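Notes follow once the structure below has been shown.
Incomplete set of chains, arranged as in the complex.
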Amino acid sequence: MDISDNTRISVLIEALPHFHNVTGKRILIKVGGELFESQEATRTLVTDIASLRALGVQVVLVHGGGPQITRMMERFGKEPCFIEGQRVTDQESLKLTAMVMIGDINTSIVAALNSYGTPAVGLNGTDGSMIEVVPRDAALGFVGTVKHVNTRPIISALESNYVPVIAGLGVDESGQIYNINADTTAGKLATALEVKKWFLLTNVKGIYSEFGKEESFISVTDVVGLIKLRAQGSLSTGMIPKVEAILGAVKGGVDSVHLIDGRIPHAILLELCSDNGIGTMISKV
Amino acid sequence: MDISDNTRISVLIEALPHFHNVTGKRILIKVGGELFESQEATRTLVTDIASLRALGVQVVLVHGGGPQITRMMERFGKEPCFIEGQRVTDQESLKLTAMVMIGDINTSIVAALNSYGTPAVGLNGTDGSMIEVVPRDAALGFVGTVKHVNTRPIISALESNYVPVIAGLGVDESGQIYNINADTTAGKLATALEVKKWFLLTNVKGIYSEFGKEESFISVTDVVGLIKLRAQGSLSTGMIPKVEAILGAVKGGVDSVHLIDGRIPHAILLELCSDNGIGTMISKV
Amino acid sequence: MDISDNTRISVLIEALPHFHNVTGKRILIKVGGELFESQEATRTLVTDIASLRALGVQVVLVHGGGPQITRMMERFGKEPCFIEGQRVTDQESLKLTAMVMIGDINTSIVAALNSYGTPAVGLNGTDGSMIEVVPRDAALGFVGTVKHVNTRPIISALESNYVPVIAGLGVDESGQIYNINADTTAGKLATALEVKKWFLLTNVKGIYSEFGKEESFISVTDVVGLIKLRAQGSLSTGMIPKVEAILGAVKGGVDSVHLIDGRIPHAILLELCSDNGIGTMISKV
Amino acid sequence: MDISDNTRISVLIEALPHFHNVTGKRILIKVGGELFESQEATRTLVTDIASLRALGVQVVLVHGGGPQITRMMERFGKEPCFIEGQRVTDQESLKLTAMVMIGDINTSIVAALNSYGTPAVGLNGTDGSMIEVVPRDAALGFVGTVKHVNTRPIISALESNYVPVIAGLGVDESGQIYNINADTTAGKLATALEVKKWFLLTNVKGIYSEFGKEESFISVTDVVGLIKLRAQGSLSTGMIPKVEAILGAVKGGVDSVHLIDGRIPHAILLELCSDNGIGTMISKV
């Protein structure tokens, strides 16, 4: 592409203060499992992470694994069973979940980051009893609620200059592993790690004040604005639990949460490099 | 048990100098996957590790996973295929191996150690490109040979006071995971980590100069003695690759390797607490 | 001695948590002067101290010198004179006391520890004005009461990895030396040094609830229990001042005081390595 | 300006690796005195320096003062006198030079940087005897040649997170101040400070292989290429001393020297943010 000096300087002069804003700071990126099914999406995510680290940003990556788990369950002939939207998780489902999340997805992301020159290590809730949970509801089986986050394994990885790649599984006092909601977990981690920004990558553009109307798209809002939208019933049902996690994180001390479309290449850099960004930013005030 | 003061002092006076010998030092324990199928064996191993740490010893744990992998392969209807004793590993077998080794066994050991009060984190060869491999032989598929060990993730875990629990899988430059021999890997790690002692837990008592003759059992030998035994053809075939790994480690700087029967409760403490121990110790000179 | 593996593990599994309890902690051992008149007793005390240090324990040794001082006084033809059980100490007696305690006993213990491979340095109350006293009673002459303990010389020795060997003499503001009660001094030092355990070696087994009845021996008690015994008048008169010092130390923050028979070889290790020990342990609650 | 996401990402993806290249590194910027006569040029220079520091770059600024000195001389009615292109500097001229360079220009740059939020301190060759000189030629008066650079005052300022702003005057052993060539001095400082890049801002675009022919402009060359050009006589006479200084710096360990047109706004960022830059880069090989 042939780009003029004026354009270059305009882009840089707009971007550099935003970048400076996160230099030496910690951010958390939450990505769903589906992103890692595309090699190209994995590649641009990995280069964005490398760029942020080059700017002196501490990056923590939390991933889900929904589609991959479902496929593995099917292979084992297990039929999904839900109670009020929560998947019932028996002993065998849990074992398969752990194997897919930790032994397959997490390991692959770690290997990809390292092979692209970004040192990374894999972590999950059992490492150093990092994510302590209690059972959510006996009927649901091994589904947990986060009780406490022990950040030491993550901090230790960051201090050794690794990107911690976290599979969101929890563990109880007896050493039993549990399935937990990945967005909620990411929010708790963001709070516990005192990150400056949490990038929550989904497959929508962001938040709209009127569902379905492009012109009602919200670039920037704050806690009060988001609570008002929730009260008005303007949010899609799929968005509700995410919004809860976002409100928790911002109230818990995170400067801003960025809800962005992970399918756009370099979504994180684009959100970060201009005044408006590409998704919805929710800030404290 | 009613134990006299004289007996107590005899045991302690004999044991304490041996313990002192490893205080503030690093040791590596290699255990096969089968040990973790017994809860009682897991429990005494975990308490031995806790005792060693209480004495100021840095412990690194490396585990295999043979039986568990085989069972999973069977569930998937995959038939094992061997070339000259080496298991041929195709893409799917490898994926299953990674899921079992990392997502199941490694995670369970980490959870067990933590639940018993011994902080631990799980690691595998992809973390920080820790165990770099090259393919061993195209016909074998994803079976690798260790080219380089990067100890940083392990050192980082030790410095944060965690027991690193290592699943012995390797990774190549492109981020591809590989299956590798667990004993060989443990030996390479022992050398790279400059450990003082490597405890190699198996299901035999140790080494005999004449196979099958109890009175020919060897309590203590050295590199020269072991090479002589190998030359005499006195070793069982199953022992040959272990002996290669042991010789490599001792030549590489490990003070002594202890080949002991992991089925004996508290095997490590017993090997360590008396002048003769319970297995075969191979030292430098 | 032929000891079974089960016995070894029983001894170790019972002992290790107790040892772990003092690893990295500070303890104080008070011994009377008579112990050092036996070479064998000196030797087992010195090996116990070496064992404790090998386990990472910081050891402080305080000694008396009664019998040796008495002998030196006799050689000089000085007759002992007592007022209500306190020895009257004139200028010359004091000088002889200092010479025996510091120039003979202390120096010999230091030399013995060093020659057995345990680095030690000698200290007394004048070093860095370590034990500041005021006169107790003009009629008693140079007999002092501890006013303040300055721990810096002791801490400095510990930080340089020496066993501080302390002759319990005090000093007043003008630089005048004073004789002081060794048990009381040890208790004050134990408090000031914030030690975890104080081992008080005497020539009795410990405390009995009924004087002379073996079956009334007390293995473990606490401050309340000891105060009750004192109130009941169950204690021998010789024990009263020791009990005062013990109560002061435990109230002052020492976790437990161990009153044991110093004539038993390895008395300290034996008291420490089992749940009951061999003497009387007085703990906080 | 309306800039597309694609353009933004193109600019950033091209720029970030170049920026990363100097993150945590030290660079030196040499600017002539004339630049500071334009408020706008001062402002864009200052923002470029701020941007570089935000990226974690250590910036050292060296300035000249030619036009300002000449004007002050004229005000004092002093006529310039040259011997072979070197200005003869008598006692009074020297005093005026010091007053203008240090008391006027240097102080103004420092005040400007600070007022824009970039902490800076002023330095000159007398501070800590930073730039030690010997007289160049008796006939020239107080004109010196750099004998030794003592980097401590500069390092100390950098460690306190200040931009050192350096007026290039030297000092001899007796404390006598001297005038020195600013480009040569900048080169010596670049070498002594082991900077990664030296930006030499002038009022030409860079170097041409054929003087006056735009199409012969050289974007990138190396020591060998530059020596060849000098041998061919392709360089303008004004360029010769600069080229000597450049060759000295690159041979002295500076990774690359960037000869750029300081009149272009944001010249430094533009040179740095793309593969070709806007001026001539001279690298080691």
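Per-chain numbering from 1; labels A, B, C and D assigned in written order.
As a convention for this text, a residue touches a chain if its C-beta (ideal position, glycine included) is under 8 Å from a C-beta of that chain, and two chains touch if they have at least 3 such contacts.
This one's a predicted model, so the numbers in the text were calculated from it and none came from an experiment.
Q: Full complex copy number, with 4 in place?
A: Number of sequence copies in the full complex, not just those placed: 6.
To be clear about the criterion, only the chains that are shown with their structure count from here on.
Q: For the chains other than chain B, what are the connected groups under the touch definition?
A: Excluding chain B but keeping the rest fixed, the chains that touch end up grouped as A, D | C.
Q: Quick one: point me to the chain whose Cα centre is farthest from that of chain A.
A: C
Q: Calculate how many whole Å lie between the centre of chain A and the centre of chain C, each centre taken as the average of the chain's C-alpha atoms.
A: 61
Q: With centres defined as the mean C-alpha position, give me the chain B-chain C separation in Å.
A: Centre-to-centre distance between chain B and chain C: 46 Å.
Q: What is the distance, in whole Å, between the centres of chain A and chain B, each centre taken as the mean of its C-alpha atoms?
A: Computed from C-alpha means, the inter-chain centre distance equals 36 Å.
Q: Which chain A residues reach two or more other chains?
A: Residue numbers touching two or more other chains: none in chain A.
Q: For this entry, which pairs of chains touch?
A: A-B, A-D, B-C
Q: Show which residues of chain B lie in contact with chain A when the two form their complex.
A: 95, 98-104, 106-108, 110-112, 114-115, 119-124, 126-129, 152-153, 156-157, 159-160, 162, 171, 173-177
Q: Which of the residues in chain D end up touching chain A in this complex?
A: That would be residues 1, 3, 5-13, 15-17, 19-20, 23, 47, 51, 54-56, 264-266, 269-270, 273-274, 278 of chain D.
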